[in-house]
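Every protein chain of the complex appears in place save one, which is left out.
== subunit A ==
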Amino acid sequence: MIDIELTLNGRPRRLAVDPRESLVDALRERARLTGAHVGCRTASCGACTVELDGNTVKSCCVLAAEADGRAVRTVENGAEPGELDDVQVAFAEAQGMQCGYCTPGMVVSVRNLLDRIADPDDDEITRGLAGNLCRCTGYVNILKAVRLVRDRRLGRV
């Protein structure tokens, strides 16, 4: 086991991890943050998406040891259970989910997208979410949710 120190959702955190352990396993099983989901473990589905130093990554294919000294932001983002941000509210209102398994990864990618591009068009939204698969294929309402939060932030609705 090795000790890593990271900034987790804005707070310093020390974790003892196995050198071979993926970041998503460390987040879920050691930090008890179970928002990031394990879908494929092949960097395909994006259910495990978190931010590493401000960039989205697939945490199933990043070693926890690689996060030592870096900043990790998960879907929980320091909030209490039941406390939702505007992206999550929009997903709920637009029914931007079916089974909900992909939703945490989607939410992290949408937050990151809107941080980079305040007023994304549909093409930019779909590119921003290309690394997040919804196996229920509920993409239409996911796009509606992103447009909704975008338009609310810009005072259009």
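By definition in this document, a residue touches a chain if its C-beta (ideal position, glycine included) is under 8 Å from a C-beta of that chain, and two chains touch if they have at least 3 such contacts; residues count from 1.
The definition used in the following text is that contacts and distances are computed from a predicted model.
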- Item | Missing subunit (named according to UniProt) among the choices "Pyruvate dehydrogenase E1 component subunit alpha", "TRAP transporter small permease protein", "FAD binding domain-containing protein" or "Cell division protein FtsX" | "FAD binding domain-containing protein"
- Item | Selected residue (touches chain absent from view) among A:C61, A:V89 or A:C136 | A:C61
- May I ask which residue of A:N9, A:S22 or A:Q88 touches the chain that does not appear here? A:S22
- Task: Would you write out the residues of subunit A that touch the absent chain, in ascending order?
- Result: 2, 18-22, 41-44, 46, 49, 52, 55-58, 60-63, 65-66, 68, 109, 127-128, 130-131, 133
